[in-house]
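Each chain you see keeps its place in the complex, though not every chain is here.
In order of appearance the chains are A and B, and numbering begins at 1 in each one.
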Amino acid sequence: MNSIQLNKQGHLKHFLGIEGLKRALLIEILDTAASFISVSEKAVKKAPLLRGKTIINLFFEHSTRTRTTFELAAKRLSADVLNFNISTSSSSKGENLIDMLRNLEAMHCDMFIVRHNAAGAPHFMAQHVAPHISIINAGDGQHEHPTQAMLDMYTIRQHKGEFAPLRVAIVGDILHSRVARSNIHALTTLGVSEVRVVGPKTLMPKGIEALGTQVFHNLKAGLRQVDVIIMLRLQRERMQGALLPSAHEYFQYYGLTEEALKVAHPDAIVMHPGPINRGVEIDSSIADCKRSVILQQVSNGIAVRMAVMAKTLGTVSEQKGTQ
Amino acid sequence: MNSIQLNKQGHLKHFLGIEGLKRALLIEILDTAASFISVSEKAVKKAPLLRGKTIINLFFEHSTRTRTTFELAAKRLSADVLNFNISTSSSSKGENLIDMLRNLEAMHCDMFIVRHNAAGAPHFMAQHVAPHISIINAGDGQHEHPTQAMLDMYTIRQHKGEFAPLRVAIVGDILHSRVARSNIHALTTLGVSEVRVVGPKTLMPKGIEALGTQVFHNLKAGLRQVDVIIMLRLQRERMQGALLPSAHEYFQYYGLTEEALKVAHPDAIVMHPGPINRGVEIDSSIADCKRSVILQQVSNGIAVRMAVMAKTLGTVSEQKGTQ
């Protein structure tokens, strides 16, 4: 996937997934994001980098929250933003995906932020789109959610400094989670000491060890001495199938409580991609405690998305990460 | 409510309701609005006061019209605006209100314009929101609609000059009307001579006299010699309950007609918060006659909302009203 994400000069052109990207590039994105944090903290939250650019939020899967963070990132970079909420049923009926792309290209759009329930849809679009356009994956099926992973990495670096010594646990429904997948790739690429995945057997993909992770089915065993805990959101619809018992029972075994947190490193931080289900995957008091950095993740998400947008459109210096 | 609406310096921080605000502050808002009228009349309808601010329309109750006036006010002040239409059913299912607030705060939003069917929702949000954020009430249940009251006061002052000598009648469904409630507070605070409420017994709240009003159940008696008539919109759904007979019968007793208008002062102005139901609460010819200032209310609404936005975010001088 590396080849399609980078242009001939090796600079980021599309941002489709973490898999295959080099450590230096991830660090470069984090460093660029650091330079954008201040934009959202100023009285006038505007940088002119994407002025006169047209950015389209192409959401084939509904998400007010993720769309909002991309929209704010784009507007704070002074871009024009249009939101398209497309039901996949209607898009299959009418124009096909390629025809839709060609039309938006002809309108001189510069970037598509794509969320789709089919894994690979953003990659497919990147393969077919005109050369001047960038595609950003805002979540595709159970594949990747790379901006979420980068904002998670940003938040970890902010609190822990170096990646190398860290033990990180990702807890919950690993099987269906594009957040887990992108985070595993990011953490291993950035060279953390240990990546653990923790969850019930029914929600653990076969062969996940091959990605460089250690598998735990017992929460306390998985959390022992970790520096970072990434809780995943439990999709409630999973519980209607055979994969899970009740929310109550899930919480008993895999919910993050004060009790469970005790076995982690005393300085461990608690993360969650949001929105949280209080009392399902995380105890309400833990979500609000000092070790929770969940809201900092949200803030960092804006800066990380600004960085990815500015880098793919080539409006920030490409030497940032290597200076 | 005064304490939460004002900051320690006594300046407007949130705008949740008219009740409890001082006369000087209301006059200050009207004077600031006066300075914004010209912005919407220029060829380039832009003032840079809120450039780089992020304003979120949080509408838990649908209203294209009110949302539009806030959106235009914000855009003419150069702010970035995002619209969230949230069904209360879905918001109860997913994130709770506080979690939603925390997330939007973390995205460095500056202001929430809130419409909610529950009285007190904006007040609750103001109590829990981060200190740098302002909340504007765009209508909460049957409680208050303070920007509507201020645009009504602006329109009255525009036509009548002084408040002190005025007799004002508010006509219609007083019981369910947040507009009536906010207007009663504004009129009594600004010191008009008489505030009358006119309507059938079934639509008149018990003890409304305690707010400084006189109650009339006969339209002509209520309109006799008044200088200002504020008609309320009749929610048609009331007629399906036991509270009201047919629209036709309501119009016979409480509809504003040429005949009824004769008893008012010859210079009386006719107001309505819109959208009007022609032939239900107001005769079509009266809505369009020279004494109707209904459309001026709409124009003034933009300037008043600009004033409230600029004042709560502290981007206009606070001495305006006291000079």
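In this text, a contact is a pair of C-beta atoms (placed from the backbone, for glycine too) under 8 Å apart; a residue touches a chain by one contact, two chains touch by 3 or more.
The shown structure was predicted, so the numbers you read here are calculated from the model rather than taken from an experiment.
Student: Let me spell it out: one sequence, repeated, and 2 copies placed. What is the copy number of the whole complex?
Tutor: The entire assembly in this structure file is built from 3 identical chains.
Here is the rule we go by: only the chains that are shown with their structure count from here on.
Student: Take the average of all CA coordinates in chain A, do the same for chain B, and state the distance between these two points in whole angstrom.
Tutor: 42
Student: How about chain B: which of its residues touch chain A in the complex?
Tutor: The contact residues of chain B facing chain A are 51-54, 80, 82, 84, 94-96, 99, 102-103, 105-108.
Student: Note which residues of chain A are touching chain B in the complex, please.
Tutor: Result: residues 40-46, 64-65, 68-69, 71-72, 75-76, 274-276, 278, 295-296, 298-299, 301-302 of chain A touch chain B.
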